[in-house]
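Have a look at the structure below, then the notes.
A single protein chain has been omitted from the complex, and every remaining protein chain is retained in its original position.
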Amino acid sequence: MMQVKAQIGKFQLAIMILLFLIGNTPLLKPPGQLKQDSWIALLIGAAFGSLYLWMLLVIQRRSPDSDLAELYQQLFGKWLGFALAFPQGLFFAYEASRNIRDFSDLTAMTILSRTPEWSIKLLMVMLSLYAVWGGTRVLFRLAELLFPIVVLGYLLIIVLLIQAGLPDFHRLQPIMSDGIGPILKVVFPDFTAFPFAQILTMLVFWKYVKPSAAIGKITYRAYTMTALFSIFMHMLVMSVLGPGLNEYSTIPFLQAVQLIQLANFLERLDVVVTVLIIIGLFIKLSLLFMAAALTLSSLLKIPYRTCAVVLAPIIYGVCFLEPNHSVHQWIGFHIVIRYLIPAQMLLMTVAFLVGFFRKGKKSSKAS
Amino acid sequence: MFFGKQGSGVKQQMKNTGQRTRAKHGGSSKLGSSLKDNLDKLKTDLHNSSDLEIRPIGSQLAPEVPMTAVYIGELTDETTLNEYILRPLMSTILRTEARNEKLVHIILERVVEVGAAYITTDIDECIQRLLDGYCLLLVQGAACGLLIHISNMEGRQVSEPTAETVLRGPQQSFNENIGTNINLVRQIIRSPSLHIDSLQVGSETRTQVALLYLDDVAEPEIVNTIRSRIEALQISSVLESGYIESLIQDRIYTPFPTMKNTERPDAIAGGILEGQIAIMVDGSPFVLLAPVTLFQLFHTPEDYYNRFDIASFLRLIRFTAFFISMTLPALYIAVTTFHQEMLPTTLLITLAAQREGIPFPGLVEALLMELTFEVLREAGVRMPRAIGPAISIVGALVLGQAAVEAGIVSAGMVMVVSFTAICNFVIPQLNIAISARLIRFTFMLLAGVFGFIGIVSGILTVLIHLAGLESFGMPYMSPIAPFDWSKMKDNFIRAPMKYLLKQKAGNVINRRSKQE
Partner (left out) sequence: MKKRLLTLLCSLVMMLPLAGCWNRVEMNEIGIVTATALDWDNGKWVVSYQLVIPQAISSQSGGSSRGDAPVNVFSTEGTSMRKAIGDASREMSRKLYFAHNQIIVVSEAAAKKGISTILEIYMRNTEARETVSMFIAKGKARTLIEQLLPIEKIPGTAIKQLVKNEANSNSLYPDMTIYRILQDLLGPGQSTGIPQLMIAGSRQALNSLDSLKTTSTAAKIKFGDLAVLSGDKLKGWLSQEEAAGVMWLSNQIKRVTIPFNCSGNSEAPKSSSVIVAKAGAERKPELLPDGRIKMYLHVKAEGTLLEYTCADNLEDPKSLKQTEERIAEEIKSEMMKSWKAISRLETDIVGFGALINRTYPQQWKKLKQDWNTSFAAIEPEIDVHFKLVRIGFSNQNFKSIQKKARS
């Protein structure tokens, strides 16, 4: 079938960034040692993240028509670029598979305790393969379709939480009882790497955005909104649960919503949360999957659909590797967030500098 | 009858397609100058059909020249033939020395008293026109024939719409005659820029298909796409607009219709005014409208006749009803067999009490009831009208009440199924209502296996599918995806007319200035 040239509008890009970054943030439970101050860490993390984003945007602006794989090859030469971009593509796929794992663990813990995990994972992989099959255009349109659902879902939860009188913002006090020291200690990489540094994925898709001049502005706006929203949600949940209970529960957001009791009818809202989480995870998973497929297809010069079909079983297989949820989370916190994503960030910094020097050379030549 | 009044534009089109058809059949043939040869040729080509009438005429015009009127008796209007062709020919006091082709021209210009008449030399066209109900006048020595429109196709009168009724608005519907249908649309849009393209489809049925659009509003690319897709059709027969619809749609494997069909002239006119293209097929009162978005399938002409607030409210109800009719049984299954915690305690206890002693699992119970309902519904459509009430009694009493009292199904399930069915009836377009019915069963199965997650993944699948769907190059889910704020005024809600009309006028002006 003929593939229509993918094109992404400004609005689509903004929505995708919002959904992608919010994605599984409800599942995110920041490391416990900060207690009620973790939102400050999140704020600083987001600020760091925006610096990183600026760097990515500069890289993108230098060659607006290249995707990630092409950028790597342009900056590091053909072979080194290939050697760096290939693992990058696989890393996208790995992150996608982590999302599936998150999802199946969540459902196993909450609503489908006796349904075999292979079936849920298979369902998710097939679903995202279907979305990826449709192409970038379908994926970004899908984000637009899902966006109203997500907005309404969160709005409902926020309104009901407040209506039920659950949040007590005193629980966020005292602010920084130990000074800013311990916060700064963990801000990098724990709070920068996830979820904000994942904005890197957009580097694969920016080249499709028209008009490309608007990318920077749109991305910054969407990024800021997401960051503020994540921080707000985090504060809200913390103010409902308090640091003690927050630390005690596996998914604080779900825990907080379970406490809503209104009018004897609206008291079992976990389903709304589950739907939000499914949508968030699904969008995130599909976009990462798409990024992996596009990166590999651009490197190996084969159609992305072939890549997607090859990657799907790999993604499916990889999410069985970890024996249980604890190991999964441990790997998430101690390997992915501490080493893999920072390494990626470092790489992008190097790429930024390489480009910077080259440009310097060029301009000096020209003058 | 109306067709004759359409003017030369149409005729020109018809000629073109005539040539095209002939080209398709290979080898062309012209009328010869021998009357006998021509008649023989016609007889063989029409396989000596018994209703082919051949009437020799001796005219005062040129008494020695034999003339013959050829027509198919069952298709023509006897009175027209007698009063306006035969009588003037036979009793004219005019005499002329002109012979051969010139004589035919004089007959056309001075004798025949029928408007739609023209001269042709093409024998295939003659045959085609004879089958359309024309009378062919052949003159000895002239290598051409005079085609006179005297057709009298059986058809019914313009009547009230049966499939789409409105409380307020015109109570007219299309009928099977394409001429009548075009006439009805022309009566509403009296604009010179209303363009009508006539095409012919089907090697056997030779059905006339017409495209109607406003020249300066419709997207030229879409018009071209539709026309070229219809022209490319290589089929033998077209009996209804459904043939065309399924053959030219963008994607075959989709449960969603990418064209709207309606029997209401005002709906078609409204669509044409908004830049859509209407496709009329002779023999069907259902006219297609393309391209459409999913949301437009939920709009009715009445939305624009009512006040905007009530119209918006009704639209929202329709969208909700569509959603309910897709998901309610699945939600019921998911909630009662997977997520009982979602129900308020008292409701759970009431439902649980109903379920005591029901032999089937919830999924089976729901499938059973849904299937029963679908069967009932089909029976209701197929049945002669007179037995209609009987089926409703059987359905309501035997299958509903008795089944509950016998403890085969629970009362809650009957309520859910009935409400789902009613919701389905709210949807104005039958073909989108059918897709909801189909999808419902898939959702029910998914809900029976994965509960809520199944439903959500089902909905996601449908949304992915919809996101990729296009109707003649227009995204099916617009104006949500891709998002277009300006079109949201007339999507989920209908803004007051003031804003809508301005928008439409603006559209026309913009397109015009673009063209200039």
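To keep things simple, chains are lettered A and B as they appear, and every chain counts its residues starting from 1.
The definition used in the following text is that a contact is a pair of C-beta atoms (placed from the backbone, for glycine too) under 8 Å apart; a residue touches a chain by one contact, two chains touch by 3 or more.
From a predicted model like this one, the values you see are computed outputs, not experimental measurements.
In the complete complex, the hidden chain is touched by one of A:170, A:221 or A:358, namely A:170. The chain omitted from view is touched by exactly one of A:90, A:126 or A:300, namely A:126. Of the candidate positions B:120, B:140 or B:336, contact with the hidden chain is made by B:336.
Contacts to the hidden chain, counted on chain B, fall at residues 253, 336-338, 340-341, 345-346, 348-358, 361-363, 411, 442, 445-446, 448-451, 454, 461.
On the side of chain A, touch with the chain left out of the figure occurs at residues 1, 109-116, 119, 122, 126, 129-130, 133, 170, 173-174, 177-178, 241-242, 244-245, 248-249, 255, 258-259, 261, 267-268, 270, 305.
Criterion: only the chains that are shown with their structure count from here on.
By the touch criterion given at the top, residues 338-339, 341-344, 449-454, 456-457, 460-461, 463-464, 466-468, 475, 477, 480-483 of chain B touch chain A in their complex.
On the side of chain A, the complex with chain B involves touching residues 9, 11-12, 15, 107, 111-112, 115, 119-120, 123-124, 127, 130-131, 134-135, 137-146, 148, 264-265, 267-268, 271, 274-275, 278-279, 282.
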